[in-house]
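Can you read through this structure? Questions will come right after.
All protein chains but one are shown in place.
Right, chain A next:
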Amino acid sequence: MKKKGPLYALFLSLLFILPGCSSLTVLNPKGPAARTLSDTIILSIAVMAFVLAVVYILYIFVLVKYRAKKSNEGYIPEHEEGNKVLEAIWIIIPIIIVAFLSVVTVKSTHAVENVANEYKDQDPLVIYASSSNWKWHFSYPEEGIETVNYVNIPVHRAVEFRLYSFGTITSFWVPQLAGQKYAMSDMLTYLNLSGDTVGSYIGKNSNFSGKGFAHMEFETLVMTDEDYQDWVKEVKETAPALTEDEFKGLLAAEHLGRKTYSSTHLEFSPPPGDHSEHMSGDGTEMDMHNGGEEHEDNKEIHPSPAPSSQTEFDGNPAPEVEEPLPSSPVEEHTHQ
């Protein structure tokens, strides 16, 4: 009777949430990395629900039984030291639970920090994702194309995002495909991601980065391999090349709509080095061509798997070259 607060809220929240369980984006994964994380989360919720249940049952029992009432008036409880056995129990059982969860953590962290098992034999498609102000640049060094605020990837394909920032720390996150990772100005970070269902997924910066933060989103389009190849071809044929001046303009802008180019900024504005180079104090060079060439060589050995049958989306690439600004009401002038 005393403790209806949490239960009450739980009930209320459940009422709201139950109709749309699929709206829990994080628990509705569309790629192996996100699926590993979703499974980990559900497992941890189950274990924690057990812990909560133990505490709550004990709590209610104690409160009901030992509350002050007429019948025990004048009762003065006896002095009671601890009990070694009982205390050992509630030290050892939590240690076992923590040990179990530690194993789960190490395994799942290892899993998502590497290429997913089903795509282990592929050489990943490398995409550089860099943030500037409140927009994302995606560079495909192998294809030699670059986009702004949208990224297309082939389905059933290991993709390695290499993340960095032209300014503040941002966090690259496509919740339905993989967990997030920071993009920073002085170090390259890596994120393995694959989609196993064709479709459009929202991606965003999740790390607060100033005034335009709330509108820093991009679309991740997982498309069939053919559609992807067609899109790449079309971009190469129709989109303009990205010049250094044009890129400077892109960096300076606060928000942009979608943009598409048939060359990348990596040639004239190389990304920072990875962590080891950073620590040695020499983070200016990055040999993105090596990865690219290797990848080109391996492409025939490891062709991409056939598109999934359970597609949800026709995957029309729609490579709009220039689109007007999305709804971004931020117009104030800022520093450059």
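Following the convention adopted for this analysis, a contact is a pair of C-beta atoms (placed from the backbone, for glycine too) under 8 Å apart; a residue touches a chain by one contact, two chains touch by 3 or more; residues count from 1.
One rule holds in what follows: contacts and distances are computed from a predicted model.
Participant: What protein name does the UniProt record of the undisplayed chain give, "Aromatic amino acid lyase", "Quinol oxidase subunit 1", "MoxR family ATPase" or "Putative aldouronate transport system permease protein"?
Facilitator: "Quinol oxidase subunit 1"
Participant: For the chain that's not shown, point to the residue among A:206, A:229 or A:269 touching it.
Facilitator: Final answer for the missing-chain contact: A:206.
Participant: Among the options A:122, A:152, A:171 or A:264, which residue touches the chain absent from this view?
Facilitator: For the chain that is not drawn, the touching residue is A:171.
Participant: Pick from A:31, A:141, A:179 or A:271: which residue touches the chain that isn't shown?
Facilitator: Of these options, the touching residue for the absent chain is A:179.
Participant: Which residues does chain A use to touch the chain missing from this display?
Facilitator: Those residues of chain A that touch the unshown chain are 2-6, 8-10, 12-13, 16-17, 20, 23-27, 34, 36-38, 40-41, 44-45, 48, 51-52, 55-56, 58-59, 62-63, 65-68, 72, 75-83, 86-87, 90-91, 94-95, 98, 101-102, 104-106, 108-113, 167-169, 171, 173, 175, 178-182, 184-187, 189-190, 202, 204, 206-214, 275, 281, 327, 330, 332, 335.
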